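One chain of protein is taken out of this complex; the other chains stay put.
Right after this comes chain A.
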Amino acid sequence: MTQVSMTVNGKSVSGDVEGRTLLSSFLRDHLSLTGTHVGCDTAQCGACVVHVNGEAVKSCNMLALEADGADVGTIEGQANDDGSLNVIQQAFQDHHGLQCGFCTPGMVMSTAALLKDNPRPTEAEVRKYLEGNLCRCTGYHNIVKAIMAASGQDVSSIAAE
């Protein structure tokens, strides 16, 4: 067991982990931050995306020890300070960008990283960026629409809600 310390959603945390403990497991099992989901074992589905020092990272593909000293952000830390949904979360609700909700935390975290680098992505850029995030419910239509709306673009001409 090795002690690991990091900042998660602005709070300092630490815990004893094995060398093989994944960051996703540290968040879920040690910190009870169960909003980060694990949907595959090959770093394909993206349900586990979190931010590590501002970058989108698949937390099932990173050891907890690798995040020692890092600034980690998870879905639990995304809402506004007053608890209301942030712009991305609100856009996902407004445009029905989620159904079962399982991929949603990863989608929201990936979107935040995308919009940080590319504040007004085209449809093609959104779809390309989401290659690492699988959704089985929505057919992606309303996810892409929500992300474009979250970036301030007018999506009213996109077919159907």
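By definition in this document, a contact is a pair of C-beta atoms (placed from the backbone, for glycine too) under 8 Å apart; a residue touches a chain by one contact, two chains touch by 3 or more; residues count from 1.
Rule of thumb we're sticking to: contacts and distances are computed from a predicted model.
Here one chain is missing from view; checked against "Molybdopterin synthase subunit MoaD", "Phosphate transport ATP-binding protein PstB", "Amino acid/amide ABC transporter membrane protein 2 (HAAT family)" or "Carbon monoxide dehydrogenase large chain", UniProt names that protein "Carbon monoxide dehydrogenase large chain". Per the touch definition above, the residue from A:Q3, A:T34, A:N53 or A:N118 contacting the chain not shown is A:T34. In the complete complex, the residue from A:C45, A:L63, A:A112 or A:A149 that touches the missing chain is A:C45. What chain A contributes to its contact with the hidden chain is residues 20, 28, 33-42, 44-45, 47, 74-76, 78-79, 85, 89, 92-94, 96, 98-105, 108, 123-124, 126-128, 130-131, 133-145, 158-161.
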